[in-house]
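Next up is a structure, given as structure tokens.
One protein chain is absent from this view; the other protein chains keep their places.
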Amino acid sequence: MITNLSKGRPTIRKGATAEFLGHLWFALSALVVVVLLVLVYYFVGSQSFQTFTQSHISPADFFLSSNWDAQNHLGISYFIIGSLSLVLLSLVFAVPISLAVAVFISEIAPKWLKYPLLRAIELFLGIPSVIFGLFGLIVIVPLIRNFLNLIAGGIFYNGYGLVPAAVVVTFMILPTVATIAYDAMQAVPRELREGSYALGATRRQTISKVLIPAAGPGIMTGVILGIARALGETVAVAFVIGNSQHLPFGLSNYFPYLYIGPTSALTTQLLFNFKEATVGSPLYNALWTISFVLLVISAILVAVSRAFAAKRIY
Amino acid sequence: MATDTAKFSIKDLDLWYGESQALKKITFDIQPNTITALIGPSGCGKSTFLRQLNRMNDLIDSVKVQGSVLYDGLDILNDCDVIELRQKVGMVFQKPNPFPMSIYDNVAYGPRLHGLATGKKRHRALDEIVERSLVHAALFDEVKDRMHKSALGLSGGQQQRLCIARVLAVEPDVLLMDEPTSALDPISTAKIESLLDDLKKQYTIVIVTHNMQQAGRVSDATGFFLTGEMVEFGKTDDIFFNPKDSRTESYISGRFG
Partner (left out) sequence: MNSKKAPKTANQRHQRELKRDQHHAVIHWLVTGFVLLVLLYIIGYTFAAGFKNLSLNFFISSDFDRGIAPQLFNTFYILILSMIPMLLIGISAAVYIVEYAKQGTMLKILRFATETLSSVPSIIIGLLGFLLFVTNFGQGPRWEFSRLAGALTLAILNLPWMMRTAEDALRAVPASLREASYALGATKLQTIFRTVLPAAIPGLMTGALIVSGRVIGETAALIYTSGVAGSSNGWFNFNLIHVPGDTLAVHIYTLFADNPTPAAQQGQTATAVVLIALVLGVNLLGRFFERRLTKRFSGE
């Protein structure tokens, strides 16, 4: 259409080059994130296989053995158990509490309280993990130590381990899960709530039988994000988990007959051991394998979260 | 019309959304086993009025109400348990709002809430309630083979009849309908209209409608609302063919709204 106009007007052609270069620059910038993702997987992946190819550790032994000795033998099963139990216990605490907070803000809180509360919860999204770790170290650990020793009637527990780690992680992921759950509940149309109330349902019945099921897939994406953060959290957990090569829990001779002492997660092992690993040593390779395990689990979590997101109705 | 036989007796009902008054001194009676249509232009307060009869307006924070609404002689604005009231006074909404669950569970929702199916054979009893309600809402034949499929897969008209069945399942006494056919195609609308005639034998029906032909076709009595006031209330034939108020006449003849 503008060919007639553009004839004899070289500015347009100059502009066309600029348009092309602009397009190219923006497209290349967008590709950076793809390149970075490939880099992460390529480097972590290729390094991680050297545990089995270069250091000749059998995969079965590596994943199933519980003996972790930087010089002689490398088995990570206790750390896997540590990480999984940390995630599970954190979820047991965090999911009901986050849901309650989300339900409160979305359905129960009086109007004047809603938005201040939401803003307050959102502010905690930004608090650095090292602050949560420090708080765990100077408040939660002594609290749990005193409490357990009071129950057991002596000094048997130093307070470090799975429980304080799960408490710290709970308060870290709670704002995330609660705000996403809140958004999911807000997306449920008002008509659905009215339909339930009009049938003579109480608010409790409407929330538990209509609202939460309807918001379910959206809530689940929040929970999955919480799992991913709990699994990947390093520093806050390192402050309180105790960093020992033991199972997170076990039997004890003393009341309450359950040992919940110092243990480790996959991430804290990375943090504490990497400085000691010389490049190319079995320990160094093993740490990359641990990283790869974490990477694969987070990728699976992303996939699950996307599946839930696709199931969202509202 | 004598007040003591009325299903609803409304007297001097005022309603405010915050500062703005949405209903002004509404006064009239609704007779049992009739269909009462409420007509008027958008924003005239007819839906707000309807939502006051089962106190759905309670869900809106800023609403303030004055006056009295008697339901079977009971003052439902002050001396009443809303939860119980809403079981007796069911409501069908403008947009079909099935819950995101199976057809069966949608209909069974109310009976389960209120424990309507009890005893040893409560599963059988619940099945019967669901079937009866669906039959009554003229939907059973269309859905009997997919009772446990999601209700969101139904067409708009089917969804609306499901919502009617869902209300019938809690064994109400009154049906409030807020423009129940405005989101539907003409065939679905016709199905629901013929259903109404059948339902009125058992229930008292109050229907808000935009569609004046619909009001004329289905209702026994009609009330005309304008800017929060009830301009005129009477037998449908009188309202349509013999309006007393000039504003009613203008509206009926299509001059505004």
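Quick notes on this one:
Order of writing sets the labels: A and B. Residues in every chain begin at 1.
Keep in mind that, in the parts below, a residue touches a chain if its C-beta (ideal position, glycine included) is under 8 Å from a C-beta of that chain, and two chains touch if they have at least 3 such contacts.
What you see is a predicted model, and the numbers here were worked out from it, not measured in a lab.
In the complete complex, the hidden chain is touched by one of A:132, A:160 or A:249, namely A:132.
In the complete complex, the residue from A:148, A:184, A:198 or A:231 that touches the missing chain is A:231. Mapped onto chain A, contacts with the missing chain fall at residues 15, 18-19, 22-23, 25-27, 29-30, 32-34, 36-37, 39-40, 43-44, 47, 97, 100-101, 103-105, 108-109, 117, 119-121, 123-124, 126-135, 137-139, 171, 174-175, 202-205, 207, 228, 231-235, 238-239, 267, 270-271, 274-275, 279-280, 287-288, 291, 294-295, 298-299, 301-302, 305-306.
By the touch rule set out above, chain B reaches the unshown chain at residues 81, 83-84, 112-115, 118.
One rule holds in what follows: only the chains that are shown with their structure count from here on.
One finds 48 Å separating the Cα centroids of chain A and chain B. Those residues of chain A that touch chain B in the shared complex are 110-111, 189, 191-202, 205, 209-210, 213-214, 313-314.
On the chain B side of its complex with chain A, the touching residues are 54, 56, 59, 61, 83-87, 90-91, 93, 95, 97-101, 109-110, 113-114, 152, 163, 166-167, 170.
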